[in-house]
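Reviewing the structure listed below.
Yeah, one chain of the complex is gone here, protein chain that is, but the others are all in their spots.
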Amino acid sequence: MDFAHDERTRELADRLRGFMAEHVHPAEEALARGEADPGPEWGPPPLLADLRAEARRRGLWNLFLPGEHGAGLTTLQYAPLAEITGRSPRLAPAALNCAAPDTGNMEILALAGTEDQRRRWLAPLLDARIRSAFAMTEPDVGSSDATNIATTVERVGAEYVVNGRKWFVSGALSPECELLIVLGRTSEDGPARERHSMVLVPTGTPGVTVRRGMSQFGYSDDDHGGHAEILFEDVRVPVANLLGEPGSGFAIAQARLGPGRVHHCMRLLGMAERAVELACARAATRTTFGRRLADQGVVREWVAESRVRIDQCRLLVLRAAWRMDREGNRAARDEIQGIKIAVPRAVEWVVDRAVQIHGAAGVSQDLPLARFWAIARSLRIADGPDEVHLRSLGRREIERQLAALA
Amino acid sequence: MDFAHDERTRELADRLRGFMAEHVHPAEEALARGEADPGPEWGPPPLLADLRAEARRRGLWNLFLPGEHGAGLTTLQYAPLAEITGRSPRLAPAALNCAAPDTGNMEILALAGTEDQRRRWLAPLLDARIRSAFAMTEPDVGSSDATNIATTVERVGAEYVVNGRKWFVSGALSPECELLIVLGRTSEDGPARERHSMVLVPTGTPGVTVRRGMSQFGYSDDDHGGHAEILFEDVRVPVANLLGEPGSGFAIAQARLGPGRVHHCMRLLGMAERAVELACARAATRTTFGRRLADQGVVREWVAESRVRIDQCRLLVLRAAWRMDREGNRAARDEIQGIKIAVPRAVEWVVDRAVQIHGAAGVSQDLPLARFWAIARSLRIADGPDEVHLRSLGRREIERQLAALA
Amino acid sequence: MDFAHDERTRELADRLRGFMAEHVHPAEEALARGEADPGPEWGPPPLLADLRAEARRRGLWNLFLPGEHGAGLTTLQYAPLAEITGRSPRLAPAALNCAAPDTGNMEILALAGTEDQRRRWLAPLLDARIRSAFAMTEPDVGSSDATNIATTVERVGAEYVVNGRKWFVSGALSPECELLIVLGRTSEDGPARERHSMVLVPTGTPGVTVRRGMSQFGYSDDDHGGHAEILFEDVRVPVANLLGEPGSGFAIAQARLGPGRVHHCMRLLGMAERAVELACARAATRTTFGRRLADQGVVREWVAESRVRIDQCRLLVLRAAWRMDREGNRAARDEIQGIKIAVPRAVEWVVDRAVQIHGAAGVSQDLPLARFWAIARSLRIADGPDEVHLRSLGRREIERQLAALA
Partner (left out) sequence: MDFAHDERTRELADRLRGFMAEHVHPAEEALARGEADPGPEWGPPPLLADLRAEARRRGLWNLFLPGEHGAGLTTLQYAPLAEITGRSPRLAPAALNCAAPDTGNMEILALAGTEDQRRRWLAPLLDARIRSAFAMTEPDVGSSDATNIATTVERVGAEYVVNGRKWFVSGALSPECELLIVLGRTSEDGPARERHSMVLVPTGTPGVTVRRGMSQFGYSDDDHGGHAEILFEDVRVPVANLLGEPGSGFAIAQARLGPGRVHHCMRLLGMAERAVELACARAATRTTFGRRLADQGVVREWVAESRVRIDQCRLLVLRAAWRMDREGNRAARDEIQGIKIAVPRAVEWVVDRAVQIHGAAGVSQDLPLARFWAIARSLRIADGPDEVHLRSLGRREIERQLAALA
């Protein structure tokens, strides 16, 4: 287990930190102060275009994507870079073309897309000329059990016909969004996990109705295309729009999840680090009852515990990334599930303590903390709630222990 | 310690539940679905006027206020009614003219106001013809130590001149808001807790600039007048606008806090009860991995623990109310601090579990849960963060134990 | 809900506090310092006889037992007295003849015993001439599901024949113990909860082998007769030794549990109060890093939170007692389960913090804290582990909520 940063990672991290300091943080503050043009409804602020251009110029582009189509970094190499972008989650990932859900969508297009699909969708996504969304969760069923997914993708002649209701389709309200990847049921027979498939649905296809944006703890994420509720009524796409094989929906989704979880977790750790930084700065300057907050035992305990929790989580994520690179996502399944469980909870705690150290400012729009909290908390539900992962990991651990004892 | 509801409380509670079912919940749903007129920016939705009229008609008006000016209930009698209103915090308290911060402001006007001040401000507040705000917290100092408050209220001839910056002035952005009660420093001498006073500042007074609304975890509370940042620059009011004696600011604030904390806590418990109700309904209808959520051990544990925590908190609040009624707010100081510590944390936990049971719906605007959470979490900071109260209560407990051992 | 102490309770509490101060605490210290005669193996120290005589003289005898056979107090009247005895759990309950498991055994003999059984067993127990034990838990099955209990009590002619293995039979190693009340399966048919019965087995009956004492976190409770493992091999008792009806085992056990849980919980709160008292005394006298522990924020927070948790628990227990007295144990089922869940956990936390404040002394035999901790922790398993109660209470809460919504 060697988690040390190699030369390339170190060089990219330095470059990225420079970009953050010189471009991203100033832009973030201009946005927060209301000085920057907020842009079209649900769309990105115009300053994002400049940030993207600068990131490309600096060679900080598509870093998330291994292989020929992207920067070619391993998961372990990209992880520390994802952490740095997490310090400014509204702008940095998008500026580097490394923002979810486009990253996952590009991954599966690179992985499972036909040449035609890649030309039509992957190329412009890699160029940030268009954005995409991923339609999986449904309001009408308990989607934490993915086999419940009820949207139908029925083959009729040379077309697939999509019917159903999806929500929390992140990014779909953006005027830049041109592609929806939809997971739906293509078969009523066979094993429960082989009945679903993914189809590529252009946003303008007749029958697609984007109804509204869903909020997360009061945040609409309007500058990222929000989280849409979408109605699919007899939506027809050519069979060539199927991604991969019929029935391969969950298999592709799984491939999408592994790296995505590492990215999410590392970005969360970036938020946690920034929260600690903000908390320490605040604690050093505020005085109550005759003592600086920084000199109060309770505050010191929070800061210490934050440091320990962050360090534990980072090591856990790096171990998962290291194993994914060496043995593949499937072999690292337990490690991936472990970070999905551990990291959002730890970061939620760290950010909550930073909020508390800030008092009223902490819950307000003047600091990114309340938003960080909402992101961390929501990630304990997205991609399957904590409980599903705990039960699944626990079941496998019990099986493994029993096998070892037998 | 007799916490049983007496006849009058039982009768009012029944009447209030009827009003909630027939008027408040339907209005709440109309608002949530976007079918009701949202009203002016930062102001209440027009349907609130109808609710107020109906509440008056039903004798459900000013229930919070003891004594001749209000309904004359004791704290213990009002507590269960406050809990019921907490089930719909956006509408019910306002519909009954029992919403903070107006309640606290009416209390101190009734308590410390001159006859003239009461005629000018209390009467229209009791009638809900105007709204008011309370300007205490400041962005530039650690306000959890109230002696830090730096806004100056300087006597110059026959006027007081106010200079300073306040924020989280709840309700001040409402077009209905006509009165700001401002806490500021009137003296540089004397004991630290006798240097501040309260002055009544009409919202239109020159030098008052309402800059913006502060959000709490993404919620602006725009239909309650928000939480304003306000600049006071050489704001002049006649000396007759002083509330009580010079230097009595903290003493009056203290009087305001006791009942206010009982109200806040009981409303929070109403939110918690509603959260449990929603969670149970959801758990009974959702199925994942072949079992209803209601049949899963983890969900049952959450529901059971929610029940126990709520019951413990309610008993604690009722004990505080009972003691306040019998021995006065000062004697019940420890009990009041105890509920300030215990209740928001417990309710935050209960609501968080209800969110988790709902999955994505729980964080969204389709249910009141995420908003409930933000209210509970913010109350762990408002009126002094948990830590200030824990330390203060701990100090007195240690002193009491040592005195008993001596 | 009126939880106030009435005149009789107040008078008895005063009397009991005098007894504790003048007799129990000095005896406890003599024992702890090794100055008192430790008595026979597994039996009580000789000084207990003097304490018992003094308690009787002061009218502090059999206070736990309602009705004609005991002091005739209600559960609510006895509860505060049980709390006081909890401050010295090794001596005070036994000194007042109010120690488990004898109390529960006397209750069920009073309730379900024949006149003959009462004469033979209840009378000497009320007089503290003998001790008794209750054999329920079994090592070979998951006893938290009581229907698993596998010991057989088979009717053969005019006798019952007992076969099985029990453990954690508290008190059974004492030389004073003359009666074992054994729960076993008397039928293989009928509803699962009506197949078990209780029989009275004199300790000397052939076939009864007391194998060893079980420890709880290193404590053998040797001066209370320990916690025995007992083998029953073809143990024969006359049919007249059946307690109540055949198949009534669980019904009687249930009757035994209600008051017992109130007693356990109140005694635990007495331990918690003593832990806080000790912690405050320590915090006031120890200095580290230039400050008294009592002046450190973390310690103050622990003390404050201890106070709030204890108060919440006490109110919850009093509510349960109040309801049991008014509506019976069955009606108060949820309340009883609520305290079984809430109190041991809270007391464990409070005692753990007191241990931490004391450092090394806290874990040692010089203070009662480590023992208190072991008692509280073990009570989260005894009488059914937390999880069983949480699930059961949660299930009923969900049912009640759904019924209310229907």
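Should a chain be cited, it is by its letter among A, B and C, assigned in written order, with residues numbered from 1 in that chain.
Here is the rule we go by: a contact is a pair of C-beta atoms (placed from the backbone, for glycine too) under 8 Å apart; a residue touches a chain by one contact, two chains touch by 3 or more.
Worth saying up front: this structure is predicted, and the values here are computed from it rather than measured.
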Check the options A:Glu107, A:Glu348, A:Asp366 or A:Glu387 and report the residue that touches the missing chain. A:Glu387
Tell me where the left-out chain touches chain B, residue by residue. 296-298, 301
Can you list where chain C touches the absent chain? 137, 139, 141-145, 148, 167-168, 214-219, 286-289, 293, 298, 355-356, 359-366, 370-371, 373-374, 377-378, 380-382, 385-388
Touching residues of chain A against the unshown chain: what are they? 1-4, 276-277, 280-281, 283-284, 294, 297, 299-308, 311-313, 315-316, 319, 334, 338, 341-342, 387, 389-395, 397-398, 401-402, 404-405
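Everything below uses one rule, namely that only the chains that are shown with their structure count from here on.
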Chain A and chain C are the same sequence; what rotation (0 to 180°, nearest 5) superposes their CA atoms? 180
Going by CA means, which chain is nearest the middle of everything shown? B
State, to the nearest whole Å, the distance from the C-alpha centre of chain A to the C-alpha centre of chain C. 53
Quick one: report the Å distance separating chain B from chain C, using the average Cα coordinate of each chain. 43
Going by the contact rule already set, what residues in chain C reach two or more other chains? 297, 301
